[in-house]
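Below is one structure. I have some questions about it.
A protein chain is absent from this complex, but the other protein chains hold their places.
Each chain carries a letter (A and B) given by its place in the written order, and its residues are counted from 1.
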Amino acid sequence: MTPIVPMFASTVVAATPLIYAALGETIVEKAGVLNLGIEGMMLIGAVAGFAATLATGSDTVGFLAAAGAGVALSLAFGFLSLNLQTNQVATGLALTLFGLGLSAFVGHNLAGTPLPPLPSITIPVLTGIPVIGDLFFHYDIMVYLSLVLFAGVQWFVTRSHAGLTLRAIGESPTVAHAIGKPVLTTRYLAVMFGGACAGIAGAYLSLVQTPMWVEGMSAGKGWIALALVVFGTWKPTRVVLGAYLFGGVTQFQLFAQGFGLPIPTEFLSMLPYAATIIVLVIICRDPKTILLNQPASLGISFHAAA
Amino acid sequence: MDAIKVTSDSKPRLVLTGITKRYPSVVANDDISLSVKPGEIHAVLGENGAGKSTLMKIIYGITKPDAGTILWNGQYETITTPSQARRLGIGMVFQHFSLFETLTVWENIALALDERTSSAKLAAQITEVSERYGLPIDPYRLVHSMSVGERQRVEIVRCLLQEPKLLIMDEPTSVLTPQAVLVLFETLRRLASEGCSILYISHKLDEIRALCDSATVLRGGRVSGTAIPKNETNESLARLMIGGELAVCTLTPRQPEEVRLELDHLSLLTSDPFGTTLKEISLTVRSGEIVGIAGVSGNGQKELMAALSGERLSSGSMIKLLGHPVGNLNPAKRRERGLTFVPEERLGRGAVPPMSLAYNALLTGSRKGMVQNGMIYPTVMRSFAKNVIERFKVKCGDEQSAASSLSGGNLQKYIVGRETMLGPKMMIVGQPTWGVDVGAAQLIRQALIDLRDQGVALLVISEELDELFIISDRIAVIAEGRLSPSVRPAETSIGQIGTWMSGKFDAPAGHATGADPLMEVA
Partner (left out) sequence: MFVLERRASPSFKMAIASPVLAAIGMMVTGFFLFTALGKDPIEVFYLFFVKPLSSTYDIGELLLKTTPLLLCGLGLAMGFRANIWNIGAEGQLTMGAIAGGGVALWFGDSPSIAAMPLMLLAGMIGGMVWAAIPAFLRTRFNTNEILVTLMLVYIAQLVLSWLVHGPWRDPDGQNYPQSRGFGDAETMSVLIDGTRVTWGIVYALGLALIFWVVSQKTIAGFRMQVAGMAPAAAAYAGFSEKRNIWIALLVCGAVSGLAGICEVAGPIGRLQQQISPGYGFAAIIVAWIGRLHPIGVIFGSLLMALLYLGGESAQMGMSLPSAITGLFQGLLLFYLLAADLFITFKLKWVRPVERVEPKLAVRLESAA
């Protein structure tokens, strides 16, 4: 039997953390805030989730702890970039460096301890269907929750009044402020949401994908999530599709081994990073794409006039 | 409270008493008092920087005063947010629109309303109200596809949907053609007849005399007087507004000489999805003349400036400077050939805000001995800057002051001065006196006329029609990216220019009498 099913399944698993992180950042950026600290928040989430699960034996507690840790870190980012109006790019980088250091520091004693992975769920009848059952209905709960998150974010952005407010604030916070919208509060909430999602994404890595904590284990997935937001032109549907595409690319290593291709592993490992570059070039080529889709105030600090 | 109860039809709707607002460098409002009755159209008159905008922001809840009280329908109110102002019944149409370009009309209005209604219901309301007041708009259109005049309608309809008792209009006519101004006045008069009070902020004396019942004049943050506009002349109002006589600029007739700038079917596709494409613009500007280009904002002025300055490159022969094709040269190279330009945006484009005036001289003046062999000579740079400051009476600390510390008028004087002292053969100016106080505006206009008298060729792109009529030898109109033929101011009228502004360049010359449509209605 060809390795189609395991390849497909591993793509889905690889895509899931990207979906969480990228959807979170999509909301953040739609509010006009650029948070480059996803990588740092993912690592903090990974170590927090791992430590919590190790201590309590419950994955649920782990994921909740991860979300909480992500939120806590994002609040630091929020305070600096929203209240103190620091440069968002530099602050996001600071967040990543800090997250890298803090997670390594905290996880120092946890490295190498294995954990049983989150079990995949079984849905009555559906999981039993040959082939299709394994392809679609045999994943862990977080995979399905990621799709629920996608549905929720999509509805929020396109149909809700709060989503409209978010988009307006992302386009022009000064105008939004002038008509009385709570710019700072909305941005804070968006940043916290992004932090929670990034934390969960990180915990997925340490609790499901490789159930273990390794220093720096996200290996750039946070940056790829950022690229996914651009690739998806800030539209949740496209972002999720991009995540699955990238999930596939990150798994190419296994595919190549499965098909017996004689390429050195390092070059295969380069693929996701090279693909990110190519994808960015394609999207950014036409300045109109960016002008029409990117939230106009992205990255610019909002100064409320006295 | 009983002491002030009078008969209901003369009870004031809004009374401001002792309003004061201080900022670190200036007292924007100093002990201002003002009273508006229901159904009254009340002008707030003053030059740029007099404190009008600040006062309106206080009434609308965007800014909080440092002292003073607001009495609304007989009750004391502390207005802390715009939504509270709206709940009280105060609506505001901003000078710079508060609209979201990537959203539709109904989405924009939904955001500003405090109650949620379904989109279909809201769309129906929008259509109904906009048509009732003579400003029809389509609720499903994206704002970025609308002209500036249409956007203003969205702003107004947005206010009207909340059934305001007081409507504040902040400089509403700067973006309208003369004909559209008449339509607006009709709408405002209708509103007033229904009992709505209107606060009309402007510095345009003709309009105020045509429209408003009463006026409060602000000068330097204080009330310098009140008036009934219909009983005043432009001169008497101006005296209240600036404390002196309006100095007059005169153009001595002069025979223009050789062609300095030639635009030959200049066409340029816009790179901005919300911009205007330039179509076949042809024009010549000669030495010793000022050509003015009028037009409502958003008709291609930005794109034309960018094409002329070299910030956007076009085909070489479309733009010729002193006979040489320069269309494909960048700004620095065009400067080498004698072209200078004063851009519309001062801070951020004409000058670098955190840098000193001395270093800002280096921005365009590097050829004046400030740079040799790639090295900067700070003493040459500083003395150039000092020269500009002295000749153009720029009020600042000294040449080391940061550009951002200067007032709008003084920075504009510096930029105009810098470009003048580069000894240009051709100068292009965008919005020369926008947001500038009357004194500085005077000086700048005179500086342009002096340049013209010295043989420089000037092209002035401005949205202030009155200004162009004063300083231009010839006027043309830009509309939807096309340029009208040019005429002498004496041979045309505000009415004809207004027609041209809607793009109809072939309208019959039936308005050559110079009659002003505003005064006709009054």
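The criterion applied here is as follows: contacts are C-beta pairs under 8 Å (C-beta built on N, C-alpha and C of every residue); 3 or more make two chains touch, one makes a residue touch a chain.
None of these values were measured; they are calculated from a predicted model.
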{"item": "Selected from B:260, B:286, B:335 or B:413 as touching the chain missing from the view", "value": "B:335"}
{"item": "Identified contact with the non-displayed chain, of B:124, B:251 or B:355", "value": "B:355"}
{"item": "Among B:81, B:297, B:315 or B:405, residue touching the chain not depicted", "value": "B:405"}
{"item": "Footprint left on chain B by the chain that the document does not show", "value": "1, 3-4, 15, 17-18, 24-25, 33, 35, 64-69, 71, 76, 78, 309-311, 330-335, 341, 343, 345, 348-355, 359, 362-364, 366, 371, 374-376, 401-402, 404-405"}
{"item": "Hidden partner interface residues of chain A, rising order", "value": "36, 40, 76, 80, 84-87, 89-91, 93-95, 97-105, 108, 215, 219-220, 223, 226-227, 230, 264, 266-267, 269-270, 273-274, 276-277, 280-281, 284-285, 287, 290, 303, 306"}
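Here is the rule we use: only the chains that are shown with their structure count from here on.
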{"item": "Footprint of chain B on chain A - complex, ascending", "value": "161, 164-165, 167-168, 171-172, 175-176, 178-181, 287-288, 291-292, 296, 305-306"}
{"item": "Complex contact set, residues of chain B against chain A", "value": "23, 62-63, 81-83, 86, 94, 97-103, 107, 110-112, 116, 271-273"}
